[in-house]
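Quick one: this structure, given as structure tokens, is what I'll be asking you about.
All protein chains of the complex are present and in place, except for one that has been dropped.
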Amino acid sequence: MSDLVIPLMIGFLFAVGLYLMLRQSLIKLIFGLVLVGNATNLLVFTASRLVSGGTPIVRKGDKVLQTPFPDPLGQALILTAIVISFGTLAFVMVLIKRAYDYFGTDDVCALIEPEEEEIA
Amino acid sequence: MFAVAARFLSPLFLLISVLLLMRGHNEPGGGFAGGLVAAAALAMQMLAFGKEEMLRALRVDPRALAGFGLVVSLLSAFSSLLAGKPFFTGLWWVWESPLGVAKLGTPMLFDLGVYFVVIGIAVSLIDDLEGE
Partner (left out) sequence: MIVLSVLVIPLSTAAILMALWTHPEVRRVIALLGSVLHLGAAGFLLQAVVDRGPISFAVGSWPAPFGIEFRADFLGASMALVTALVGLIINLYTTNDLDEPRRRFGFHPLVFVLLAGLSGAFTTNDLFNLFVWFECILLSSFVLLSLGGERQQIRGGINYVVPNLFSSMLFLAGLGLIYGATGTLNMDHLGMRTGLVEPGLMTAISALFLTAFGLKAALFPFFGWLPTSYHTPPFAVSALFAGLLTKVGVFALIRFFTKVWPDPSVAITGLLLWLSMGGLVVAGLAAMRQTTLRRALGYLLVSHIGFLTGGLALGSPTALAMVNLYMAHHMIVICGLYLVAGLIASTAGSESLKSAGGLVKTHPLLAWLLGLGFLALAGIPPLSGFAPKVGLIVEAFRLNQPVLVAGMLLSSLFTIFCLAKLWMIYAWRPQPGDTQGSQPDRLRILATTLLCACMIGLSLALGPVATWASAAQTTEGRP
């Protein structure tokens, strides 16, 4: 069941995120980035196989891991990615707020540079 | 009302953050999560009493705190060199007492550094977003 649901969800998140990113609003741009980021994390999570099982830590007294266990590496990757995207998005938010302070609008078109004159 | 709640909740948050930091090696938690909770406590202080009060409660410049944390983390990485092991190898001191076994290691020091970095960065970001 989850074999189908999660990929569909990932696709849906990507679609919504991209749609929001392509809107003309800086705030929606951030939301779009967040959603695409989450979709990516889910993708990594699914790509490292979905297994339900215990924590992959060898318990006291055991010599080997008790199967089934999920692959910890995929989750470690996502954890790192989440931390990083958290930091980056925080900075992007500061930047967008500055942009709002300057331009007084969250319209992306305000970012288009005025055309400059030709050189002699 | 919020100010009263913040006065009681902030210390609690800080306690939880330290708890998260300490249990982080084998259980959920760690420097990052702990640092975020501590930053949340400071954010609450700011919402309740204003930015100046929050920065005063922190006592040090948040950016310098982040730098200090980075230095601590790097020290933990370097300390394995002194023991003649490759860079970043974890070192552990085990201390057995009647009360139980205490383990202290360089990964702990690393987490402590991360804790400070996260607090420092998060607070300076909050500072930036709030600033006007």
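Note that the chains take the letters A and B in the order they are written out, and that residue 1 is the start of every chain.
Here is the rule we go by: contacts are C-beta pairs under 8 Å (C-beta built on N, C-alpha and C of every residue); 3 or more make two chains touch, one makes a residue touch a chain.
Keep in mind the model is a prediction, meaning the values are calculated, not measured.
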| item | value |
| --- | --- |
| Footprint left on chain B by the chain that the document does not show | 61, 63-64, 66-68, 70-71, 73-74, 77, 80-81, 85-90 |
| For chain A, the residues touching the chain missing from this view | 21, 26, 29, 33, 36-37, 40-41, 43-49, 73-74, 77, 80-81, 84-85, 87-88, 91-92, 95-96, 98-99, 102, 111, 113, 116-120 |
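Here is the rule we go by: only the chains that are shown with their structure count from here on.
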| item | value |
| --- | --- |
| Cα-centroid distance, chain A relative to chain B, in whole angstrom | 25 |
| Of all residues in chain A, those that touch chain B in their complex | 57, 83, 87, 90-91, 93-94, 97 |
| Of chain B, residues touching chain A in the complex | 26, 32, 121-122, 125, 128-129 |
